[in-house]
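Only a single protein chain was left out; the remaining protein chains are all shown in position.
Just so it is clear, A, B, C, D and E label the chains in written order, and each chain counts residues from 1 on its own.
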Amino acid sequence: MRILVVNPNTTRSMTDKAAEAARTVAGHGTEIVTATARMGPASIEGHYDGALALPGLLLEIAAAQRVDAAVIACFDDTGLDAARSLAAFPVLGLCESALVTAGFLAQRFTVVTTLERSRVLLENLIRHYGFGGRARVRAADIPVLELEDPASGALGKLRWQIELALAEDSAEAIVLGCAGMADLAHALQLEYGVPVVDGVSAAVKQAEALVAQHLTTSKRGSYVTPLAKTYVGAMVEFSPNGM
Amino acid sequence: MRILVVNPNTTRSMTDKAAEAARTVAGHGTEIVTATARMGPASIEGHYDGALALPGLLLEIAAAQRVDAAVIACFDDTGLDAARSLAAFPVLGLCESALVTAGFLAQRFTVVTTLERSRVLLENLIRHYGFGGRARVRAADIPVLELEDPASGALGKLRWQIELALAEDSAEAIVLGCAGMADLAHALQLEYGVPVVDGVSAAVKQAEALVAQHLTTSKRGSYVTPLAKTYVGAMVEFSPNGM
Amino acid sequence: MRILVVNPNTTRSMTDKAAEAARTVAGHGTEIVTATARMGPASIEGHYDGALALPGLLLEIAAAQRVDAAVIACFDDTGLDAARSLAAFPVLGLCESALVTAGFLAQRFTVVTTLERSRVLLENLIRHYGFGGRARVRAADIPVLELEDPASGALGKLRWQIELALAEDSAEAIVLGCAGMADLAHALQLEYGVPVVDGVSAAVKQAEALVAQHLTTSKRGSYVTPLAKTYVGAMVEFSPNGM
Amino acid sequence: MRILVVNPNTTRSMTDKAAEAARTVAGHGTEIVTATARMGPASIEGHYDGALALPGLLLEIAAAQRVDAAVIACFDDTGLDAARSLAAFPVLGLCESALVTAGFLAQRFTVVTTLERSRVLLENLIRHYGFGGRARVRAADIPVLELEDPASGALGKLRWQIELALAEDSAEAIVLGCAGMADLAHALQLEYGVPVVDGVSAAVKQAEALVAQHLTTSKRGSYVTPLAKTYVGAMVEFSPNGM
Amino acid sequence: MRILVVNPNTTRSMTDKAAEAARTVAGHGTEIVTATARMGPASIEGHYDGALALPGLLLEIAAAQRVDAAVIACFDDTGLDAARSLAAFPVLGLCESALVTAGFLAQRFTVVTTLERSRVLLENLIRHYGFGGRARVRAADIPVLELEDPASGALGKLRWQIELALAEDSAEAIVLGCAGMADLAHALQLEYGVPVVDGVSAAVKQAEALVAQHLTTSKRGSYVTPLAKTYVGAMVEFSPNGM
Partner (left out) sequence: MRILVVNPNTTRSMTDKAAEAARTVAGHGTEIVTATARMGPASIEGHYDGALALPGLLLEIAAAQRVDAAVIACFDDTGLDAARSLAAFPVLGLCESALVTAGFLAQRFTVVTTLERSRVLLENLIRHYGFGGRARVRAADIPVLELEDPASGALGKLRWQIELALAEDSAEAIVLGCAGMADLAHALQLEYGVPVVDGVSAAVKQAEALVAQHLTTSKRGSYVTPLAKTYVGAMVEFSPNGM
């Protein structure tokens, strides 16, 4: 099967990192293909970036060819509902996938994300997905693009928040709350001796699971196909008429 | 004071209708100015339209001059969090404003919206705003643009759902769940003898209330100003650098 | 329009302070009239005072003449449901009004109230109004009447709790949880650089908003007019028969 | 031990009925004493009556002599928090007691109350007590005082709602939602073959249970003793100073 | 009446301690009889022990003769739902009984249990019983059987957690979260001046209350009698056929 990993921001090095995480866990016979948004923000940090990333993301979803499932490689699950409405194949988000994965391993866990501006946004997502009583969020004060720079000290800040999560939240597992942390999960799991969940890996495996079960997004109710209508301006090219 | 009513879809007749509702309730000294999205969908029905409406909406928010507050004239509260992050003035959504208004008048009430595809989306908003145990949603099976056509039979379908809400939900008040219904609230209130809340009116009065109290969106935490960063392509013109 | 500000305790200086806050934010054409309970406690601190304040409060509501809306000037929303049942005009409480006002400005905020004995009572109100996941409560250890005495050190205690709210609760806004703090909101907002919401101001603007929209309490269901029946003793004079 | 059953309305026949239910279940060595409010409404139906009943109720609580516990014989739990603050002995409400009793017997149950005006009020109490996902409320359209009149047809209406609860709510048990129904529980339990819980009986047994365990209301936090202060007018005689 | 106190672990000294607590609060005319599981773990600490204790517990429930009610003397409410399905008499658990008892006395309280491994398990029970917003759990780091040994220092650890609960949780009451602490409640209540609830005592009084009201588990819905079917192996002797 072919799984599309879409990076909704325009930074290609983050696409590459997500693709590498995806390929590490992908099953036999799974091909990982990637796309990077061609318009929008260089990283997604908070509500404004998330909103501006949507057309670029949906354009890639609409343009996807011979794909069995897609993963939106951003922990905010930006545009997930819109992408599910648009696509004929299942679409997975990192946050939702990582939460349910951690939920199989631990009763209580902590999501460590980048900036404080994303903390409440993730808390609200956690409640929306039904994990309100089980998961907390901590921000490590790391701008997303700093994760691309080994000299930034980002790893130290991340480790500090994991240690606080274990000591103060009684966390039983850790979820890494940014696609840009995908390469760190394995080493942190070995270091701390608790499960450390990476959202890219989790979402790829969920995508494979749905495809293997011949399951895709329901087109009844919430995710019904968009109506044919006029879309003015830059977005016209991915009107549902053109699907 | 000047309040901007932004229509996030591209249909000017809906902007005009919202403006009329806004002017009807506006206080002495309040000037209502309007903007219509210049790109995006002709109406917002479901997740996909909502996502595509965001750049057009945020462009108008970013371009607003000498405005004291803004109202996003769509009941889905499309882009509300992003607009609050972007703007230096308070921004109100129709759903949030209408829910709190109905909450002062009734313990239990029903939102009547247009299409089934918006029903669960509004249920989720209602829970997010804390009204999960108090408000229900009914869809009247009316495409939004049909509300612009008096011959469409839309009013009859709407009245039927109001009657069901009173009979089966024990609704104590009704909320009209679409900006395009703003002109109907007064007559329906007289007909059914229960409060009928229109979101445009509710949001305009909330905007006035905040301005009179010298209150605006907190720039600490959730709605912190976007970071300066590269935005590629069509969206570059409303990067926060240009604010 | 005429808005009645009713102080449900018997301390006239608190009525005057609430009236001043009300007049500061009232719109053009709004007349603020006041009433002070003629029987009941000198201040309302906890469940017992709240219960004993009810007849005095309802007497003033029942006696109101040519009034378009009423505000109950106590942050505990004492008697709000009963007053809504009794009155033909809308009735606003400080807590409900302040919470929804803060909700337009911030995702997370903290209510700072007077005494520890009111803390859990306010937490329960906050849950009832649907803000359970968004708002916390802190008590500043200030007896209500001390707020009337500039030499009491009350302001210092209040500022200390605001600072804790910002540091430990990650509060994005502050709500002043007592009618007697109405005069402090503006200066505290300037000092701390976050929105500071006063309940009296918030409730007056909500009252104006409802009147401008021709909305009043639903008389269907929860707030139906009281039945005509025998009321023995001191309360007979404001039986609903006499309305 | 001596348990005081206080009727917060002024109708003595309802006091007598509650006393009879209380004596039927009281343990060996328990003496049931009664009090009827000397001022206030003849029956409590909705928010307004509940508010006006408070001074009459608290007067009886304050006047209680050599009592080990008190039961407020009204299903709305009118004044329960204030009475707990005032009294040195434990105070039980019918609704809270009946809900926890039913909770030991059934996962899902239905409260059948008198008038529609009490339905939402009881729903809110049910949520407050933590039974929001387990209990429903039905109103039988019976004015409270009609329960005192055998010719009123009240029993037939009550039976009809019980049958609907069993058929449509999948109720596993029934709670009678009015003190005036206390005499009917036993026969209805025999007729329908499911547990039928009466609030007066439930509260009396909870009172005995607390006394036997040497437990009384915590005076730390929520129910701390009222502060000594001025109470003007009719209520002065039961100021906490006089306790 | 006869109340069976069943210890679901195999340690007889814990049965004796529970029986003593039960007899101390039992009413006139109540006979306490005991049973100790004949197979299963020596103490119940966490999910695994709880699961393995079930057959031994259900065997004693099935074998009970001329019993009016049963109390399962373990704070985890191990097997409570299964026992309610099996038995023709009411069955009480310590956690559920203690929570509702504390709920009559305090708005906020803390459960102090033995080991960290039981903390989340109890948090989940607390939510299930509807006390999620009112009760916290603290673990005192005491293996259950250490409570049987006066020289173990267990009391000191327990007192330390009570002091933290009062200081940091603003607890208004304490619940002792282990059957093995039953003998300590009275002294701790005197020492700390807040209600201290023991689960064994609470459950025995609830059992008496239900019997006095002629109430037993509903056999409609959740707790319907088990179907007659084949049970292979060690458990065959307490098949429902043999009841």
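What we mean here is this: a contact is a pair of C-beta atoms (placed from the backbone, for glycine too) under 8 Å apart; a residue touches a chain by one contact, two chains touch by 3 or more.
Nothing here was measured: the structure is a model prediction, and the numbers come from that model.
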item	value
Where the missing chain makes contact, among the chains that are shown	A, B, D, E
Hidden-chain contact residue, picked from the options A:N9, A:S43, A:Q161 or A:Q206	A:Q206
Residue of A:R108, A:R138 or A:K229 in touch with the missing chain, whole complex considered	A:R108
Interface with the unshown chain - residue positions in chain B	116, 119-120, 124, 127, 132
Where the unshown chain meets chain A, residue by residue	25, 27-29, 90, 92, 96, 100-101, 103-109, 129-134, 166, 170-173, 186, 189, 193-195, 197-198, 201-202, 205-206, 208-210, 212-218, 220-223
Contact footprint on chain E, counting only the chain that is left out	10, 37-43, 45-52, 54-56, 58, 79, 81-82, 84-86, 116-117, 119-121, 124, 128, 143, 221-224, 226-227, 229-235, 240
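Criterion: only the chains that are shown with their structure count from here on.
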item	value
Given chain C and chain E, the chains that contact each of them	A, D
Where chain B and chain C are represented by their mean Cα positions, the distance between them in whole Å	28
Gap in Å, rounded to a whole number, between the CA centres of chain E and chain B	52
Overlap residues in chain B, where contacts from two or more other chains coincide	107-108, 133, 170, 221-223
Chain-level touch network, classified as line, ring, star, complete or other	other
Pairs of chains, among all present, that meet the touch criterion	A-B, A-C, A-E, B-C, B-D, C-D, C-E, D-E
